[in-house]
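Before anything else, here's the structure in question.
With one protein chain held back, the other chains of the complex are shown just where they sit.
Order of writing sets the labels: A and B. Residues in every chain begin at 1.
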Amino acid sequence: MTVAENSRKGLVGRGVSRVDASDKVRGLARYADDLDVPGCWHGVIVRSPVSRGTLRSVKLDPACDASKAVVVTAQDIPGPNIVVMHDRAMPLLAFDEIRYIGEPLAVVAAPTRRQAIEVAEHVRIEIDELPAILTTAELVRKFKAGELKTGVEQNAPRGVGGFAGGAPESPDVLCSQSIVKGDVEKGFAEADQIVEAEYTAGHQEQLYIEPQGLVAIPQKDGGILIEGSMQCPYYIQHELHEALNLPAGKLRVRQAAVGGAFGGKEEFPSMLAGYCALPAMKAKKPVKIVYDRHQDILYTTKRHPVWVRHKTGVKKDGTITALKVDFLLDGGAYLTLSDVVMYRGILHAAMGYRCDHVFVNGIVGRTNTFPSGAFRGFGAPQAIWGVESHVDALARACGMTPHEFRLKNCLRVGDTTPTGMVLRDSVGSPAVLEEALKTSRFADKFAKCSRGRKGARKWYGIGLSFFAHGSGFTGDGESKIGTKVALDLGFENASPVVFIRVSSTEMGQGALTVLSQMAADGLGVDLDRVRYPLPDTGLVPNSGPTVASRTTMVVGSTVYSAACKLRQRLEESAGRPIAGSKSFEQIASKYLAEHGPLRVVEAFKLPDTVRWDQATFRGDAYPAFAWGCNVAEVEVDTRTLEIKVKKVTACFDVGRVINPVLVKGQVEGGLTQALGYAVMEKIGIKGGRFDANRMQTYVIPTALDVPEYDITFVEYPYEFAAPGAKGVGEMPMDGLAPAIANAIEAATGIRMTDLPITPEKLFKEVTTKCAKDAK
Amino acid sequence: MKFLEDMDCAFPKNLQEALKLMADEKSRGRPIAGGTDLMVQWSSGVLPMPERAIDLSGLPELKGVSENTDSVVIGAAVTHAEMRRSPIVQVHLPSLAQAAATIGGAQIQARGTIAGSVANASPAGDLGPSLLITNGRVVVASKAGEREIELAKFFLGYRKIDLQPDELIVRFILPKIHAGCRESFRKLGPRAAQAISKVMGSYRGSAKGKEVKDFAVALGSVAPIPIRLPEFEQWIVGKEIGKKVLDEAEQRVAAMIKPIDDIRSTAEYRQWVSGRIVRGFLEELVAE
Partner (left out) sequence: MKTITRIWKVNGEEKTVKVPPMRRLLDVLREDLGLKGAKEGCGEGECGTCTVLINGAPMVSCLIPAGQVRDGTEIMTVEGLEKTEGGRLLQEVYADKGSAQCGFCIPGMILSSYALLSRNPNPDEAAIREAHAGNLCRCTGYQKIVEAVQAAARKWPGNK
């Protein structure tokens, strides 16, 4: 079932060129900083210099001539001082308690950036400093000491059901949630041995190449137009209309070309839009803020640092009897959307393998650091880092190879997941595992690994990971959010075309192209009859945010279904079928001439069979899972302990592949981002502040760092959402880090449990091991 | 806050004009050539912006690579790209050619210059070790005339070189590698390209069979300035390279340096891996 390029009739399944390629290769795409906004002012944010404290005052030095500028503080916020997020707790501008270094206290705007900076330098702040918690390690210490009290620990009787977050006991806990299946203690009692280990990873920066940037433009009707770099136009409206005291309709949001996002432009632009809108409303001028790279690294969201502890019961024959997982994320200073990140984390933390007794305990702890946020994978990479490292430990404990153990235990059709979901349809397991093992010749190569052999110049190792990724929102969320799409039939230069009206954004992943392909197939026309302008909340219905690997599956299938309906309407009115673009033109022109423009609106609905109980975290956690297997081959230089990832073989089931060229590109990019997470990308907290603030110190892979990629797809379409795609965007981020760690163990004989895996950490472990061996 | 646009810049047409500007405190400016370090340091506030810069990138006297019987002469404003592509440098100063090829990416190599890298005097300056192993000299000039300094004495301390306010670096005189000698450069960084080094090293030496005849070795990123290891060099000369000597060599090198922890690496790893790099050099030196 491996896909060959261009194997199908129609456009779905064909590697057509991107519809936005021409503008991009000619330098014509207009990103936030390229927007030509006449009379635009520039905003500069005044930030807290301390991690925690009580704000006494924010004042402009009276000696400063600010006649050409506006200064806004919390007092200037027209509505309630909140960015809505998930708990209505985060202020747009701090006014009382300051909770992290860099927290915005005021915004200065002026006709030039220089003037704004000069005035901002004269804003005087008085703060009474308070003690702060600055590191994930401190949260872990508290957790182990029993100081992070959660509802889960106190209220969830074993084997009965989870306990939904609610009001946690400890102020250092932002939220908590458990997953309970069977009776984990009973499972441990059945085990021949119990394997325990902890795995950790720090922050990861999205490092999209285009920094954050937005402009707020006051409108004649008293409203505000926000334009620029973002993933989710409707989020901005939802997050800010209260604070700005504007009805949703008067807070219009329009996307510009986006130079990469990876989650970093999911919720963060909602804050930035506020920093632009406030001075814009006060000055009645357009105000633009484009971060430079220093600001962008220091003052935007990152991937949540994680500490995860696995305790697993196994039998001698390799059967898993109990899976107990503690999953702790560092949420930073405010919840924002960390609850949902943690949910996705715990839903993937014990996923992938058959086990009757599972207990997963998820906590988001609070530190006085920049709020952690969305980043490709959204909790799943952290969870899979833990479980897929641990599975190798289990295999070894049972005297099995990593692949035998996975093949024995992996979930298959008919098995149940930790939330009790029975896998029925579209299950790419064990196909992805078998395919990747075969293409990589894993078994042969695994037998030849160095395992720290003395005297070798290079150590070779191969390792794998196997995982699932829930496509779309958790449970029945996709039905609840009411995804709506519209297709407009109209004229463009006297020629009929169909406009896709959705809020889903292009940020590099290829949404414009694959949704256009699906629309064109639904209509039975060529790509040149379809238009997909960048979203504008004034013109498009809410098709949901561009997140969670949902766009192709959920929005795409809804567009496809709307296109089929539109086609049907036209065919009925014409009394003959549309056979290609030519007949579409005739039929559509006639229709438009007789009836005027035609809009078809379609909403996404899940089948009734999807059942999810958010209170107990039981049921169908996702409409469907995509599946993946990564195999990494590494070489460790025994002279320096430098780690080189030589080759990555990966197989994915992402349902029906809509565009084989684009999907491969997206997967290669995602694997490269995961490579960085695994062995390179490092940003710590020093004195409450990120210790890297430049592209020179936050290091991502270059063209010379990437391994050879061998990527294949097996297709298990999600038939409910024709044409059958599942999620793909996040998957390539999920599993490479543990595959590399497993390969490093095969190469060196040393298990690395903290990301990124660097020569420095490896050296420390080697030294420790040598000291032990010497005794 | 200051802005680049506020800074003035003088564009002398030749060295004489430049030295004249440098001679007077009133017309003096911060010399700039490729700007690959300065522009970053100024705009990020790492270095205070001066009133004025003096552009040296167009001075004909500072360009060009030439050779005489014993040495290669490299003009101060020769770029990394020019060095790595120069057949003279490739043949006679292979370690320097290798080092130049590891700096930044193609864009930085096309701009950055040898004198800029030396004057920036970063502990992680990529050219330092390769220059030090040559026992070369640097020529600086002022209106009063020229002065020649051994490179080993030119680096004074953290970001400090032996250059007076009215002086400019004009060229480097770098003794060629002798027939029968070997040299090479090794850099460990956080990634394969565009990396600031964690540790780097260069050596130049010769051997007869397994016996070390000459050995010069220098390390970077392990001290405030690039360093030679003279005591080690003395010790190793005359030794037969075998496992025992290599083990001891590794230990000795590690014991001689006191690197620090920073964002790129740890002191303990730097110390250990420096010994490992030198071990590799010795193995390479006596390899068939």
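Heads up, the rule we're going with is that a residue touches a chain if its C-beta (ideal position, glycine included) is under 8 Å from a C-beta of that chain, and two chains touch if they have at least 3 such contacts.
Remember, predicted model here, so these are calculated numbers, not experimental data.
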Q. For the full complex, which residue in A:P104, A:G182 or A:G259 touches the chain that was left out?
A. A:G259
**Q.** Which residue of B:L62, B:A81 or B:I277 touches the chain not shown here
**A.** B:A81
(Q) One chain isn't shown here. Among A:S22, A:Q75, A:Q193 or A:T609, which residue touches it? (A) A:S22
Q.
Which parts of chain A face the unshown chain closely enough to count as touching?
A. 15, 17-18, 20-31, 33-34, 206-211, 257-262, 292-293, 507-510, 661-662, 664-666, 668-673, 694-696, 700-704, 706, 709
Q | For chain B, residues in touch with the removed chain | A | 4-9, 11, 32, 34-36, 39-40, 43-44, 53, 55, 57-58, 81, 104-108, 110-111, 192-194
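One rule holds in what follows: only the chains that are shown with their structure count from here on.
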(Q) Could you work out how far the Cα centre of chain A sits from that of chain B, in whole Å? (A) 43
**Q.** Residues of chain B touching chain A in the complex
**A.** 1, 3, 44, 105, 188, 190-196, 263-266, 268-269, 272-273, 276-277, 279-280
(Q) Give the list of chain A residues in touch with chain B in this complex. (A) 114, 117-118, 121, 294, 639-642, 680, 682, 691-692, 694, 696-697, 699-705, 758-760, 763-764, 767
